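Below is a structure I'd like to ask you about.
All protein chains of the complex are present and in place, except for one that has been dropped.
Letters are used for the chains, namely A, B, C, D and E, taken in the order the chains are written, and counting of residues starts over at 1 for each.
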Amino acid sequence: MQLQLKTWQFVEDYLKTKTGIIIPIGSTEQHGPTGLIGTDALTAEMIARGAGEKAGALVAPTISVGMAQHHLDFAGSITLKPTTLIAVVRDTVVSLARHGFTRFFFVNGHGGNIATVTAAFSEIYAERSMERMSNQPSIKCALRNWWDGPGIKRLSAELYPTGEGSHATASEVALTWYKYPETIQRKEMEPRIAPTGSFADAEDYRRAFPDGRIGSDPNQATPEHGKRFYDTAVEEVARDYAAWVAK
Amino acid sequence: MQLQLKTWQFVEDYLKTKTGIIIPIGSTEQHGPTGLIGTDALTAEMIARGAGEKAGALVAPTISVGMAQHHLDFAGSITLKPTTLIAVVRDTVVSLARHGFTRFFFVNGHGGNIATVTAAFSEIYAERSMERMSNQPSIKCALRNWWDGPGIKRLSAELYPTGEGSHATASEVALTWYKYPETIQRKEMEPRIAPTGSFADAEDYRRAFPDGRIGSDPNQATPEHGKRFYDTAVEEVARDYAAWVAK
Amino acid sequence: MQLQLKTWQFVEDYLKTKTGIIIPIGSTEQHGPTGLIGTDALTAEMIARGAGEKAGALVAPTISVGMAQHHLDFAGSITLKPTTLIAVVRDTVVSLARHGFTRFFFVNGHGGNIATVTAAFSEIYAERSMERMSNQPSIKCALRNWWDGPGIKRLSAELYPTGEGSHATASEVALTWYKYPETIQRKEMEPRIAPTGSFADAEDYRRAFPDGRIGSDPNQATPEHGKRFYDTAVEEVARDYAAWVAK
Amino acid sequence: MQLQLKTWQFVEDYLKTKTGIIIPIGSTEQHGPTGLIGTDALTAEMIARGAGEKAGALVAPTISVGMAQHHLDFAGSITLKPTTLIAVVRDTVVSLARHGFTRFFFVNGHGGNIATVTAAFSEIYAERSMERMSNQPSIKCALRNWWDGPGIKRLSAELYPTGEGSHATASEVALTWYKYPETIQRKEMEPRIAPTGSFADAEDYRRAFPDGRIGSDPNQATPEHGKRFYDTAVEEVARDYAAWVAK
Amino acid sequence: MQLQLKTWQFVEDYLKTKTGIIIPIGSTEQHGPTGLIGTDALTAEMIARGAGEKAGALVAPTISVGMAQHHLDFAGSITLKPTTLIAVVRDTVVSLARHGFTRFFFVNGHGGNIATVTAAFSEIYAERSMERMSNQPSIKCALRNWWDGPGIKRLSAELYPTGEGSHATASEVALTWYKYPETIQRKEMEPRIAPTGSFADAEDYRRAFPDGRIGSDPNQATPEHGKRFYDTAVEEVARDYAAWVAK
Partner (left out) sequence: MQLQLKTWQFVEDYLKTKTGIIIPIGSTEQHGPTGLIGTDALTAEMIARGAGEKAGALVAPTISVGMAQHHLDFAGSITLKPTTLIAVVRDTVVSLARHGFTRFFFVNGHGGNIATVTAAFSEIYAERSMERMSNQPSIKCALRNWWDGPGIKRLSAELYPTGEGSHATASEVALTWYKYPETIQRKEMEPRIAPTGSFADAEDYRRAFPDGRIGSDPNQATPEHGKRFYDTAVEEVARDYAAWVAK
């Protein structure tokens, strides 16, 4: 149930029995020679929407640009500064809380968002903690990376014993190929499995990972893999959402 | 050409001959008893993508949440504070400028964004004006509301001699029905044509416009109208974009 | 009735029957070879004060520096960044609202302020909309450019069939010459009527408009014209203010 | 020489031989039962302009609203938050520095501004210190309260052996009466000399100083005193400015 | 080698051969019925200083207040908002980078800091990534929790098979008792091992963890344990620092 495709009266009715909402958040950044710049937003969005359908939950519009400063040396990458992203998450949650939403479940497609979104939750709570807003309903936020469930981890280990990697991963490329088959392309990459390591700013990242990948061999991906990742992630995320809002 | 569906190497090639990009920006807010909460983002997105295709221009991911504080008394509406939206627009443009983009053409679906996005452009320019960044390429931003072309104005006058309105308009509803026919619904509304007037904050808005519409009779909309609006807007926006980047 | 020339007890009495206030806002920026750097603040101030007298309204001190980043390549121009100006407008309104003022009527002398001041109003409303401050009196803000009334438009068309322009206009120069006759000077300008067009940052502006004017021939101005503009603007602004606070 | 009454070409010429500018800064706040709300801005402005004339220095437009949170429980008072005022001072100085000004001499009319404006200077310097902007000309800022010269102190001691006070002072009231004789009024005040003491926020201030004055008996003021204060302050401020820019 | 106990000339010499610095960061928050409010800052500080001695590294002053909004319902806890802490970390690193430091190793005593400090690193990098500051030396930041080494994990498992917990842990209490034996106190706690779970804002935290502990039985701690934790942590942190700066 996409919030964008509903009316305000629908939402008013929804809030009579439910107060949870799913919010997809991704990134817009290079994903290696063949991965899509939108990978992290597109995967978060498809899985959030699938899970929302399954769980009977509203799904907010996707926050498509996240914290991706380290990718800025590759053309097309866009970042919000952490403080900007904190403000975006804060305004989004505060707006929805006004209507009576109390549980905000962010489905995340980008590892680089985790710290900043977690800090944003604290920023939201801090306002309340510092003002002792005891007459307001308590709100809670959670961040759920789509790849964090045991099923996904199993699947990934099964399909890609090596070269899943941590950026431009085989699994995320598979997901996008499943939903956007017109974008499938394979290129020879050197080395086949990209190097791993840490990084600081954009120039440091590019020095370490010249074609953008970290630890991955995305040529292993297939759209059929993508379907399996999709089904598994939707299943697991929907289940986790349902359990979390029920707490 | 959606940026999200391209690779960084594609963008690097694109920048060898072009430096313009289209950025759709909308809003997430009530659109009357039958209009979609996502109307302004969805219309901006569909028209921006259509125009990008026609003009051979890259289209960035949609900024789906805009400045909609006045709609917050209707369930489901989300706003960014103006200062937050300014930061989002600023970071987006500065990120892209680093790659060599110099012309940023925002296709807008929401009247409430105009002042803030224009202020954001000034914020971006102000940094450069105050620092005399003369060794950097000059950048320019433009905001183009999809409904501002003469063709759209003509079509709107032809199809809706009365009751086009200024919020939850017949034309924007038609556009969403054309692309999302599964969302079509009509309800009796009282009065048939909503009142007009001004407003301040969310509670003031709701007092003046109890079902959310301003001046409109969206029941006049049809998906066929939507197609005509779509074709016209895409045509006009693509033409204006091409003329603007060529200046 | 200038707020600056009153006592707090006078204001306390005023608030027993009235809750509106006029706030002049201008800019400090080049106005071509002969126009005053203070033109926009001085014209806003004189008209706001005249209108306040006529309408029996208090007039706050003038916000003399506005959003003028595009003029910074001409000596003497000063700008606030949009986010700074938003904070100034916000603090001003919130301070006055504490005393019981509820209607804030900004008389504006500078086109470049419009977007930012409008965004500032939204910033003020957004705080209230996001917090559901229903136990507070509703406040409203309006922005009124002194040149926007029909009388001014008629007068301008009558006196300057060509060369009124949009920056360093003949009419604003006339207004300053009426009130500050010691500053009258005429210089030959080349071309007589300045070019028109758009602009981005300060360096872009100067490239396009080398002597600072846009579309104007200010040598047409006379102090007698200035008196007619002044009388008309005061009349129209006072009338609009009275109508607006009465709503 | 008021910057507002000059052209950009005048300023360009001025900068060929001088790089200093005087910036008046005041406040908009209650000044007891008879003192003007604009006292601090009006006195700073008149003295700054007088001193500018004497010293051949440009005088920027007055920053009329300062840091006056403690006066907000008296109708008509307006404050900027310290962080807002810091941004205003920063933008003003940075704008003028772009043109080649290097010495910024703030003539201050309000004790409550001192800490914040001093912090603003540090904010400006901090940007430069943290970035090692060694290729930029060095800039310096100074704050000069009009009442700080020995002549003023002598005059005040001579005219008001008791009851000069520290807010709504006899001397500042005298200054406004000299320049704005139409505002002269005397009222019996109880006690004749107001209490002294410290204060925190607005409500604390009002508890301690119920009619707004601190330590003063403004009924002692006369316009003739005002002239003497004016002449002395102009003389002393002009001299200090000249000495400071010459360093 | 504490930075606070050195002279600037010592630091200038140090920078001729080394460019790394250790920065302790903790928190000021309740630590259960017997744990010290300063636990997280004191443990980070003692271990950072010990490791600095061992590694021959300068140690900056401790950032004693961190992100602890969730503890605010217990008296004495202090928090910085995440955006404030980001600014503190940013200014600290930028100041030190000016002198030539390039490696910033934060030794952390508080789990609640991790997300915000990581976001702060991204904020610092983002400024550089967005501006393409290629002419500046590359800087890198790392965050090292004192409890993250294998030795500490082993020791904790050995000494506290149950009841180590995650807040007011037995190990951190032991560390403070080792260094501050005058603060040792034991109290009966109910239940002996505190509950575990998640939390949102301060009131939510207190509901879930009424005496402040999470999952721990701090009465198991002894100062002798503290010495073992101290020695192990110093050893491991020093080794990790040395390896990291050498990369």
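The working rule: a contact is a pair of C-beta atoms (placed from the backbone, for glycine too) under 8 Å apart; a residue touches a chain by one contact, two chains touch by 3 or more.
None of the values given here were measured: they were computed from a predicted structure.
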item: Which residue of E:35, E:149, E:163 or E:215 touches the chain not shown here; value: E:35
item: Contacting the left-out chain in the complete assembly, out of D:13, D:158, D:203 or D:224; value: D:203
item: Subunit C, residues in touch with the chain not shown (by the definition above); value: 91, 94-95, 98
item: For subunit E, residues in touch with the removed chain; value: 2-12, 14-15, 28, 30-38, 41-42, 60-62, 64-65, 72, 74-81, 83-84, 87-88, 90-92, 95-96, 98-100, 180, 182-183, 185, 212
item: Residue ranges of subunit A at the interface with the undisplayed chain; value: 129-130, 132
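As a working rule, only the chains that are shown with their structure count from here on.
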item: More contacts between chains, D-E or A-E; value: A-E
item: Whole-Å gap separating subunit A and subunit C, where each centre is the average of the chain's CA atoms; value: 46
item: Intercentroid distance (Cα basis), subunit C paired with subunit B, Å; value: 29
item: Where subunit E touches two or more other chains, by residue; value: 129-130, 132
